[in-house]
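Questions regarding the structure given below will be posed in turn.
Note that this complex is displayed minus one protein chain, with the remaining chains in position.
Letters are used for the chains, namely A, B and C, taken in the order the chains are written, and counting of residues starts over at 1 for each.
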Amino acid sequence: MDFDFSDDQVALRDAVQKWVEKGYGFERRRTIVEAGGFDRAVYTELAELGLAGLYVDEAHGGLGMGPVEAMVVMEELGRGIVLEPLAQTLIASGVIGAYGADDVKAAWLPRIASGEALVVLALQERGARYRLDRVAATASQAGGAWTVSGEKHLVAAADRADAFLVPAVANGQPALFLVEASAKGVTTTGHLTQDGSRAGNLSMDKAPAVLVCADGQAALEHAVDIGIAATCAEGVGAMEQTLALTVDYMNTRKQFGVAIATFQALRHRVADMKMQLELARSMSYYASLKLNAPAAERRAAMARAKVQLGNAMRFIGQQSVQLHGGIGVTDEYIGSHYFKKLTQLEMSFGDTLHHLGEVSSRMQDTAGVFA
Amino acid sequence: MDFDFSDDQVALRDAVQKWVEKGYGFERRRTIVEAGGFDRAVYTELAELGLAGLYVDEAHGGLGMGPVEAMVVMEELGRGIVLEPLAQTLIASGVIGAYGADDVKAAWLPRIASGEALVVLALQERGARYRLDRVAATASQAGGAWTVSGEKHLVAAADRADAFLVPAVANGQPALFLVEASAKGVTTTGHLTQDGSRAGNLSMDKAPAVLVCADGQAALEHAVDIGIAATCAEGVGAMEQTLALTVDYMNTRKQFGVAIATFQALRHRVADMKMQLELARSMSYYASLKLNAPAAERRAAMARAKVQLGNAMRFIGQQSVQLHGGIGVTDEYIGSHYFKKLTQLEMSFGDTLHHLGEVSSRMQDTAGVFA
Amino acid sequence: MDLAFTPEEQAFRDEIRAWVRANLPAEISHKVHNALRLTRDDMQRWAKILGKKGWLGYGWPKQFGGPGWNAVQKHLFEEECALAGAPRIVPFGPVMVAPVIMAFGNKEQHERFLPGIASGEVWWSQGYSEPGSGSDLASLKTRAERKGDKYIVNGQKTWTTLGQYGDWMFNLVRTSTEGKPQTGISFLLLDMKSKGVSVRPIKLLDGECEVNEVFFDNVEVPAENLIGEENKGWTYAKHLLSHERTNIADVNRAKRELERLKRIAKTEGVWDDVRFRDQIALLEVDVVALEMLVLRVLSAEKSGKNSLDIAGLLKIRGSEIQQRYSELMMLAAGPYSLPFIEEAMEAGWQGDFPGGVTANAPLASTYFNMRKTTIYGGSNEVQRNIVAQTVLG
Partner (left out) sequence: MDLAFTPEEQAFRDEIRAWVRANLPAEISHKVHNALRLTRDDMQRWAKILGKKGWLGYGWPKQFGGPGWNAVQKHLFEEECALAGAPRIVPFGPVMVAPVIMAFGNKEQHERFLPGIASGEVWWSQGYSEPGSGSDLASLKTRAERKGDKYIVNGQKTWTTLGQYGDWMFNLVRTSTEGKPQTGISFLLLDMKSKGVSVRPIKLLDGECEVNEVFFDNVEVPAENLIGEENKGWTYAKHLLSHERTNIADVNRAKRELERLKRIAKTEGVWDDVRFRDQIALLEVDVVALEMLVLRVLSAEKSGKNSLDIAGLLKIRGSEIQQRYSELMMLAAGPYSLPFIEEAMEAGWQGDFPGGVTANAPLASTYFNMRKTTIYGGSNEVQRNIVAQTVLG
């Protein structure tokens, strides 16, 4: 039982933090949002830092790191509300690394690690909401070659990605496929999302596909769990910065001749925000440290973590806006963008009520971190 | 649309208030609790004020008043945390008056109105929780005479009451019966409840009974709804007094050289208590004003009201204790008895979660007081 | 005590309902029912329709050309408008400045300003908040110096709602720095087309420009535009605020939006999910309780008995409920509330919204926008201070 970061982890954090501070200021971010919410150049910079290969083993050109390093990185990206979807890369590399055949790994992992290929999970279908067992896309095999048909929404950077991890039903069972953006029958669209990042539709009409994993349900759950752990860490970074902005503002803003930080009712609100932040950070640790646990244990942990994070993100986001007053709802103030990010993260990979249901249905007689 | 009280209603309130202030001080109440939680002499005093006959029509010796008058009375009894169960009398007289045959009315209503007979609802069965459609007690008929068998718990003043309104299944359907305490086969026990009042078990072994209503489900729901409206009003009175005690204490108690009423965080808590009180009062009005509505409308209204009251009673009770600090958890301070009363009222006639379920299952497309 | 409206009140309601349904343009109510973007023209079109009928100043007494309705009638009017999907009446003219002009303005001012407000021709804006003066309004700094028959105004206002459309603006300005901050404030009407006035829209977090900064650079304002006496503006402003306004609870809109939430929940498949539905059920209780609270206030106003000093409660609860329904709508649509497609909030947009339900397009934006409700009009923290004061002293 040890929650200290290693020197290497601290160095990794410092490197990402430095990049965010120097390379990802509010103005650059705004420009990216105005240009559609995704900048390949930024993604390349992340890859140059090695982050795209964080989960890729060294044999395939990656760093071969684990969930704690991913957490450290995602916290910093969250602190900088970075738009480019590194969480997707963690998912894709994690899932291909864990479930892909050797040739699939050899074909994709090096390109993912280098940043040459952006591969994203195409998960969302209308009618599925947050449930992973509702897949309408279908796959069929002819002459040893797979094709996939279906429609996915809210695909991260859909029209800028190079390939997609696609759950589709094959032989009555969900399986996981890899579909290239350039494949025949693939069309994508793009739009902004509420937090300023980019997403879009992916439409596949008998698109050629590579099978990644026939037991798609297991792989898909794993994929989403990587996403949840990343989201939790991203949320912690975003919340920490949100609280810092709020504290700065409260110590600066004067009303009735004194800084508003002197009002006890507001001070107690800040204490509650700090509480939520530390509980959330604790559960983000928990999620990352359980990410390599057996599936049932892993799933239960992610649900617990996402409930805590969801509640914390909503509370801290809302209270931050409230404590800022008018300035907190303006586009020109960076705080409002944190609020939107926190809002969107709550709805990513299952919202709080969804995961409360997961916790409820998985409850055992026992209690606690180790139960 | 008019929420003013009539002069008669104001006079009624004043009369009850005066009785509580002069006749039902903390010391008398404590003596009653120590003697078992019920004092027939007190009940007689209530009857002498006419309250036992509030719902009894004038032909049968009562006041022939309605739900608003009952509300006014119950508020004042709540303000005085009176132990003797007038709500039960409202239920018994209301149900017998609405559903009983003429001979049943003639036999019981005058005695109820005069205070000679205390009749209470024997509702609770193990396994039913708050559900009204689970009745295990049975009734059977032989030679035109009914007998009832079964076991009821948490019967108000069970071993001091003169008769019981008893739901029991007859011919496969719940029906409502009247069973006298003195009847053969009836045994009762008594114990204190958490708020200091008296309750007990009622055990019936082929006890002779009088049929009050063959459609027992309708009558039982009506009975409980009378109880809910009374409980809401009682809660409003108890909350109002709880808030008043808290305000007094906060303006008296000094820490750090100033009255604790000066601390903003505590002031905002008081504002939230006031909010809950006024919302609760509004919903208590709503409950009483809907008590004579058609059954479906009445039931929906009671569920809504009880959810609001339940939340308000819990919040105000808990916050009052907290704002008092140590003194708030002592037996010698009257405030703790209000807290226990509010706690028990939340669990009377269905708790908040139960009624939330009722609201949820009854929701329509429409919204609002008149929908 | 009676929950039902009287037959007269019911007849009044029926009359209002029939008229509103007959006169409210369908394309406008469509936008309101679906939270689509309203233009200046939409808002003013409805204002002029009301104005023509004599109902834009629906709270005005007869002597000033209003209908002379009592509190209950006003409420019924507001309710029928809200349920029919009418845009909210932009309050700055008919609801806010008009009563001040009536109470404290002179006859010339009555004649000059009230007709344009009543007809909906003249769009008014509010100049209260300043960058340094939010909750602490009395600390405002915008100066108005008397020079002969004019005031020269310099300074800045902010959070001026829909100020980009404004023709005229009522302002609290500092005319003296003597004594307490409150005593040096005057109430000044200002033509926004005057030289030296510039308006900068502020983009909010939902991408819309609902509020503005308004700058005054040596703006000349004729002294005849001063309301009442110099340095007494704070009193007039307080008069305006103290006017018991049940409408700040916005319960009628909440009822409409609760119904919309239920429709959304059905479309999105969460109506049958106990867990989600309980959230709606709790909100339903909240809305009913708020409506009962509003009705109690109305009843007290109508009868003059039992006056209820609970405007602060109405503001707090009303705003919390607005935030909650907007939150639940967004959560109901879940992932499908996330696309931010600005054009999709225009009526008649023919694009392809992800998932196919274009009604989901404005949900997150509305949620974001509603954060303002606990901040503006006296933040909920300020309201709690006020409530606590009435309870604790």
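The rule is short, and it goes like this: a residue touches a chain if its C-beta (ideal position, glycine included) is under 8 Å from a C-beta of that chain, and two chains touch if they have at least 3 such contacts.
Treat the numbers as computed from the prediction; the structure is a model and nothing was measured.
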| item | value |
| --- | --- |
| Displayed chains contacted by the hidden chain, counting the whole assembly | A, B, C |
| Chain not shown: contacting residue from B:K18, B:R40 or B:R129 | B:R129 |
| Options B:G100, B:G235 or B:G357, residue touching the unrepresented chain | B:G357 |
| Which residue of A:R304, A:H324 or A:K340 touches the chain not shown here | A:R304 |
| Residue of B:A157, B:L266 or B:L309 touching the missing chain in the full complex | B:L266 |
| Footprint left on chain C by the chain that the document does not show | 274-275, 278 |
| Missing-partner contacts on chain A, residue numbers | 1-6, 9, 68, 243, 247, 250-251, 261, 264, 267-268, 270-275, 278-280, 282-283, 285-286, 288-290, 304, 307-308, 356-357, 359-360, 363, 365-369, 371 |
| Chain not shown, touching residues in chain B | 124, 126-127, 129-130, 153-154, 189, 191-194, 196, 199-201, 254-257, 263, 265-266, 318, 321-322, 325-326, 328-332, 336-337, 339-340, 343-344, 347, 351, 353, 356-357 |
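The working rule: only the chains that are shown with their structure count from here on.
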| item | value |
| --- | --- |
| Gap in Å, rounded to a whole number, between the CA centres of chain B and chain A | 52 |
| Multi-chain contact sites of chain A, meaning residues that touch two or more partners | 263, 265 |
| Where chain C touches two or more other chains at once, by residue number | 381, 384 |
